[in-house]
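Every protein chain but one is kept in place in this view of the complex.
Entry: chain A
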Amino acid sequence: MSIIHAEKLGYDYVQYDEDEGKEPEIVHAVRDVDLKVERGQFIAILGHNGSGKSTLAKHINALLVPTEGTIYIDHMDTRDDDSLWKIRQEAGMVFQNPDNQIVASVVEEDVGFGPENLGVPTDEIWRRVDDSLAKTGMIAYRKHSPNKLSGGQKQRVAIAGVMAMKPKCIVLDEPTAMLDPNGRKEVIKAVRDLNQSEHVTVILITHYMEEVTDADRIFVMDAGELVMEGTPVEIFSQVEKLRKLRLDVPQVTELAYELKNSGVDLPDGILTTDELVHNLCEKEHPIADSRKLEDSLQEDTAKESENQAQPQQEDKTAESGEPGTMALEGKTAGNEEPLNMPREGKTAETGGQESLRLEHVSYVYSTGTAYEITALKDVSLEIPKGQFVGIIGHTGSGKSTLVQHFNGLIRPTSGHVYFNGRDIWEEGYPLRELRFHVGLVFQYPEYQLFETDVIKDVCFGPKNQGLSEEEQMERAREALRQVGIPEGLYEKSPFELSGGQKRRVAIAGVLAMNPDILVLDEPTAGLDPRGREEILSELDQLQKERGITVILVSHSMEDVAQHVDRIIAMNKGEVAFDGTPRQVFSHYKELETMGLAAPQMTYIMHALREHGLHVDVNASTLDEARRAVLQALKEKTA
């Protein structure tokens, strides 16, 4: 008996173009979707931004009614007005933005909102509220204001609010997109628990492949159509196809896929580290094609010598440190290279010229009141020209406060900030000028777009710099080109663009000021996998083309490991680690105590080593990991 049953479901809407004379366009947001979900299943829907998955989700809750075909929720047709409230009660919905779905100013009252609407008697509302809060682990926060909760907690409140309506099925529309890694884990765990203990059918829409590896079934959408359907293994075996659909596969799967292509004997669709370890360490002959392996290793060495020989040197030092002994040595680890050394020779070329320096910077919020919070504590650091720096830290570790010191938006409570050797808080320092040199892109920068068309918006910065109109346009065009916005969009309203495009226009708005340093706070938050990768590689490009310093604040260890030269890890307002990605991630155990983690590759490497495969445990990117495994396999068989 299916709880959700869609037949030839289609949803069209008419888009009116602002330009006169154009025919209104019919957009097929969803078309021809046949879908069956059984009671108690854990279903995942994947698809890039704009693939129609949110539109589909809204049909399950009868927020949208199909223009073609039919969808039945527990045998009720969503077109039938009489069953509308029954459908919405049975199929609850959790949305992306945690702030915009909480109605009440007290947690427990918000959870009670649904039952109130259903006309549940007061005593029963209280029972349900208690029960739902307990199931989502939020009972301790019942009297709190939602504004004081973290993103993950807010989403759990939203889930509790849905649970209090006693639904048979919960639809979660990208519930983790706006959360940090810990918040994501929290929410996914809550959802999984509900699925297992309460047998609630779960439909999870997400961009994070790791969250869906143990789903019962996965549906993949593209351009409004259901293009793939199957178990996680079936879906994730098709790496190439998923990539074409602008999607990812879990990191383990990707590594296994790459290894297989290099001649290692592995099955398709490996989803967990355990499976990979099992297949690599316990087989007699893990190498299927030793020629291929040899070739790909040689290819790597060729590429490497083209670049530089330095990484290998590092390998040796890293090798000498056993994973277990590193745990508590902290910053004073004796076998480390001096921290602060950039990974590659880039800074050496520019002579290690200093551009930004912080000396003993501390910052205290609301000084002198009961709410005093020390956001930064005695931070000293130097960022030389041309570096690609990653700043990591869990929410509330002070990283956002830190970057606002870089361009003088915040004045430190004590300590000094120097830009090119001058104290930016000394009398008469042109602070406004500084902001043109140190460009800061805030989180969700698309929310600050305001002009009538794209190019005008990008011109805002240059205009404030007092440039001539031609210069403004030239700067704007150059910036837009670099972030990959096609010329056809220049005259459009920024509000008409897709999420990813808006984001890039906003970044271009800062880039057009020609900053020496570009600081980005979570530039990839909320984007789909391909969108994330596009922005990051554009940053890579920028850093190389323009030779500017890029400072990237990020929650994603994978992104940071892949792109930056140097990582600054923040914890409780202090700099906990500062060094190359390999150095910093070698302290993965300490990072964990700070609510951070190493990239998944690092964990895979450690697991392999524990099971006897002698790999370089400090490999943190896909490429490094692949090379490390191949090397180890070769040594093992030799």
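Rule of thumb we're sticking to: a residue touches a chain if its C-beta (ideal position, glycine included) is under 8 Å from a C-beta of that chain, and two chains touch if they have at least 3 such contacts; residues count from 1.
One rule holds for everything that comes next: contacts and distances are computed from a predicted model.
Under which of the names "Class E sortase", "Energy-coupling factor transporter transmembrane protein EcfT", "Autoinducer 2 import system permease protein LsrD" or "Putative secreted protein with C-terminal beta-propeller domain" is the non-displayed chain listed in UniProt?
"Energy-coupling factor transporter transmembrane protein EcfT"
Which one touches the absent chain: A:F236, A:F442 or A:F585?
A:F442
Any idea which of A:R88, A:R357 or A:H405 touches the chain not displayed?
That would be A:R88, which touches the missing chain.
Among the options A:Q15, A:T122, A:N261 or A:Q298, which residue touches the chain absent from this view?
Candidates A:Q15, A:T122, A:N261 or A:Q298; residue touching the omitted chain: A:T122.
Go through chain A and note every residue touching the omitted chain.
61, 63, 85, 88-89, 92-93, 95, 97, 99-106, 108-109, 112-122, 125-126, 129, 146-147, 161-162, 165, 404, 407, 409, 432, 435-436, 439-440, 442, 445, 447-450, 460-461, 464-465, 495, 509-510, 513
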